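So the structure is just underneath, and the comments pick up after that.
With one protein chain removed, the remaining protein chains of the complex are shown where they sit.
Just so it is clear, A, B, C and D label the chains in written order, and each chain counts residues from 1 on its own.
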Amino acid sequence: MSLAQNFSRGIVKDNPIFKQVLGMCPFLAVTTSVENALGMGAAATFVLVFSNFLVSLFRKVIPSKVRIPSYIVIIATFVTLVDLLMNAYLPALHQSLGIFIPLIVVNCIILGRAEGFANKNKVLPSVLDGIGMGLGFTLAMVVMATFREILGNGSWLGFNLLGESYQNQPLLIAILAPGAFIIMAFILGFFNIMEKRKRGGVK
Amino acid sequence: MNPSMLMSVVVSVPEGGEPSFSIAKMMAIIVSAVFINNFVLSRFLGICPFLGVSKQLDSAVGMGAAVVFVMVLATLGSWLIYYNMLVPSGLEYLRTITFIIIIASLVQLVELVLQKFSPALYDALGIYLPLITTNCAILGVAVLNIDDKFSLGYSLINSVGAGIGFTLALVLMAGLRERMETANVPAALKGLPIAFLIAGAMSIAFLGFAGLGG
Amino acid sequence: MGEIIRVGLMLMLVAVIAAVALGYVNSVTSPIIAEQKEQAKLAAMIDVAGSLGAGNLVFDTLSVPELANPYAGVDETLAVVAVTDSTGSELGYLFVAYGKGYSSTVQTLIAVNTSGTVTGNTVLYQQETPGLGANVSNPAKFLYQFDDRNASTLVLKKDGGGAEGLDAITGSTITSRAVTCSVKAGLDALSDAGVIPVEGGVI
Amino acid sequence: MTGNRMFDLAVSPHIGSSQNTKRIMWDVVIALIPALVAAFWFFGPRALMLVAASVGAAVLTEWLCLKFMKRPVNFAFDGSAVVTGLLLAYNVPSGVPWWIPVLGSAFAIAVAKQAFGGLGHNIVNPALLGRAFLVASFPVLMTAGWIAPMEWKDGHRIDVQSCGVSTALLSESDELDALSGATPLNVLKQTFSWEGEPGRGEEVRAMLFSKQSLKNLFMGRVGGCIGETSAIMLLLGAIYLVLRGVLELRLPLSYLGSVALFGWLFGGSGWFNGNPLFHLLAGGVILGGFFMITDMVTTPVTKKGRIIFGIGAGLLTMVIRRWGGYPEGCSYSILLMNLGTPLIDRYTRPRAFGEVKKNG
Partner (left out) sequence: MSKVKSFAGGTHPPGNKEHSSGAAVVRLPAPEVVTVPLCQHLGAPSKPVVKPGDQVLKGSVIGEQNGFISLPTHSPVNGKVLRVENVPMPHMRSGPAVVIKTESEDGGEVYEPITDWEHADTSELVNRIREAGVCGMGGASFPTYVKLSPPEGVTIDTLIINGVECEPYLTADHRLMLERTQDLITGMNILASVLGVTDPVIGIEVNKPDAIKLLQEKGVKVVSLRVQYPQGAEKQLISAVTGRVVPAGGLPLNVGVVVQNVGTCVAVAEAVCSGMPSIRRITTVSGLGVNKPGNFDVCVGTPVSVLIEAAGGYQGEVKRLVSGGPMMGIAMFTDAAPVTKGTSGILALSPGEVRDVEEGPCIRCGKCVDVCPLNLVPCTIATASEFGKWEDAEKAGALNCMACGTCSYVCPAGRYLVQHIKRAQSEIRALAREREA
């Protein structure tokens, strides 16, 4: 696999959210606005890249018996790092992402890449994989947040798109819990159709 | 007067561990955790097992039981260590790392103990236990208990409530998904999409509990 | 056995490195985080206190032994800060009102002058429903009505305020009532303790 | 000689009852018409407009969905979408803008019904999910869009005293704004927040539970959703359905019984001082109890299951009315019980004739 593929795979083909359906909790919880989505995406990408980097770097040193616990510690370290830095420099974002920052620790995407990729690959591909997956995660979050913020608040990244009258009576449910489930259902349905079309085209 | 001292006067910061314990507050915590702020349907915690282990009723019940069990143990362990070790030594920032280690070791321990002393229970819960380490609902309840500044007693009640709420959502979901097995779902929505739609419908219905007791 | 010790040591090593790294970052960020929190709240305080008078304001805790605590019901206490100008003449007081709203305890910072008239306010914390109670954070939707009122005129139209009463936020009587009643309760406690006059002058 | 004539083959039985899905659905439509008349009488032509918009949107959405999924479009005219559209409109306040029922119907049909596989496959009541969707999205419109009931006299519409409660008791302001004429359940809910002021709540509750107030509720001279207010007109429709063999009474009776029991138990401020009749007649209980809880698609098929469903829904209705965030719990209680329908069916499956209990 080429380095370029290492990087690009996570963005579309193996997108962790839409194709692998991992890391659903933060995805559903913090996509109420594009800003949150970007923040969460950045935080997770940061952790992904550095944990992949370290795991790959020390993959020959860490005994296999303590592999998983070591990964967890490594991941938790970077999560705490992000937590502290974000709290110090981006307090408003930190407040709105809330509990989902510490929960990056248990995000299956990160442990999954550490265990499934970085553990078996050299440093550069691992870092690229981390960046690709991170971007894929971020992209998916932004797509979802775009739907939710526009419908539920009439704005995109805080910019008022649909006007004052819409904002007075937006489709509030889009940014409430049910909206997340329902919009995700239709996004996945859309991907199902695309996939079928693609397969049909090949035939 | 120094501004930071002043702020602590104006905005009172509750201390960890409240002395008083009231039945009303206990009820409020349970109702909130099970119905109003249901972990799965409203707080988005534990979505992966919710989607992954809800295809059949039997496994849903097993998973629910395992989660309640581990949640309570994890709450106990994390609360005690946080307030008795991390806080006194000013290491609150190690909370996440400590909690995840506690949970991972707890799950291992529970597995070993069950295997040794209650093979029947182990057989029933065993396959779900490894899944639980990476279940955000467990870490979530441990962290929320600290964030909400619950006393140990309230924390335990909160974790039981959270576990029951999780189980309730999982079991209802399993029943509904079984019914969807024999439904005429449009091809595009078969599989996960319809599972998300069911979750959406459940989540809307649970809005009915909003404000309960408020 | 040796194996176990080796593995254990390895794991410990990972943990120690992690702890040291985090300890360092924490030492850098913790003052910033603390500072950050203070700044945010202080800014709010100075902002609200600005309605009492211009110039260099001096804050001090006000200790009145006979001050009752109207917020025991929500496990909070009434704390009051006295605001004086640089000449030492008393301008008024700041306090935080705690009211049990729809889904959270709404904290409102209130500035009241020595004659018992509310001059400024801001919501410090609320977790009400977006689109409903959360509108309480938008001064133009509700709190604008508080300025220049005193304890006796702080009452919702719905709760017997008549034409002079306050308009509740549409669909959010509970939140509106919570804020109104909690502020009124704080003012009543202050006047009971003799800090402000019982009947403030209405402008 | 007639020998060797050929005939169609078909499986037994060769005869069938006269019931069919289409007939059942149109019977429900007919049974809902008296309530529409009441809506016109009390809320004016605007109510008719909203109902028409809702039904039109429901049928159109059904047709579009079927077309899009390449399924037979004639199902769009089996009447079930009309019922959904009607009931959705009956469940919104009479003062909402026209696009509210349209959006709600479209959601009900497209998301709550067709996405799950269409008629017979949906898991929750489409009209109620549509309503809950609207409440979550437009809480202000859906909880404040009440119009005080009026009556026709000499071609003009005049105010009627809404719920038999002296408005002076509710607020010291001169009068309740006609446009936000609170519903009786809104008023009841408010009295619960006056617990600190002894006497005030009791007095208002006494008025709510009074004979005059109950009479108004029975006739429909109160604020409320378009189709829910007139108990007598709804009962008329229900009787028609019973006579036509469409309604199976276990669900309505267990639900109404449960509402009455729990309404008496804790429907006042304390214990044992609620008024069961008030709780039956106020809000959506009659509409829900005869026309929505009876949506067979989303309720249990077993006899025992239906009784459990009804009792559970009654309990939830009263819990929400007394302690919940909404003044009315009827629709959410049915939705919530819908979620449990598969489990109820599973655990109430009757023991087959002659089947012996295992390990018994």
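Observations on the structure shown:
The rule we apply is simple: contacts are C-beta pairs under 8 Å (C-beta built on N, C-alpha and C of every residue); 3 or more make two chains touch, one makes a residue touch a chain.
Note that the structure is predicted; figures quoted are calculated from it, not measured.
The hidden chain, counted over the whole complex, makes contact with B, D. Across D:V51, D:L86, D:L119 or D:L134, the residue that sits in touch with the chain not pictured is D:L119. Among D:G85, D:P300 or D:G325, only D:P300 touches the chain that is left out of the view.
On the side of subunit D, touch with the chain left out of the figure occurs at residues 1-17, 19-21, 23-24, 78, 117-121, 248, 296-303, 306, 345, 349-356.
Against the chain not shown here, subunit B presents residues 181-182, 184.
Following the convention adopted for this analysis, only the chains that are shown with their structure count from here on.
One inter-chain figure worth recording: subunit A and subunit B are separated by 22 Å, centre to centre, where each centre is the mean of the chain's CA atoms. Between the CA-based centres of subunit A and subunit C the separation comes to 35 Å, rounded to the whole angstrom.
For subunit A, residues touching at least two other chains, in rising order: 69, 73, 76-77, 80, 84, 170, 172-173, 176, 178, 182, 185.
Shared interface positions of subunit D, i.e. residues touching 2 or more other chains, are given as 111, 115, 133, 136, 139-140, 325. The residues of subunit D lying in touch with subunit B in their complex are 69, 111-112, 114-118, 120-121, 123-124, 129, 132-133, 135-136, 316, 319-320, 323-326, 329, 331-333, 335-336, 338-343, 346. Per the touch definition, subunit A reaches subunit D in the complex via residues 169-174, 176, 178, 182, 185. Partner subunit A is touched in their complex by these residues of subunit C: 6-7, 10-11, 14-15, 18, 21-22, 25-26, 28-30, 32-33, 36-37, 40, 130-131.
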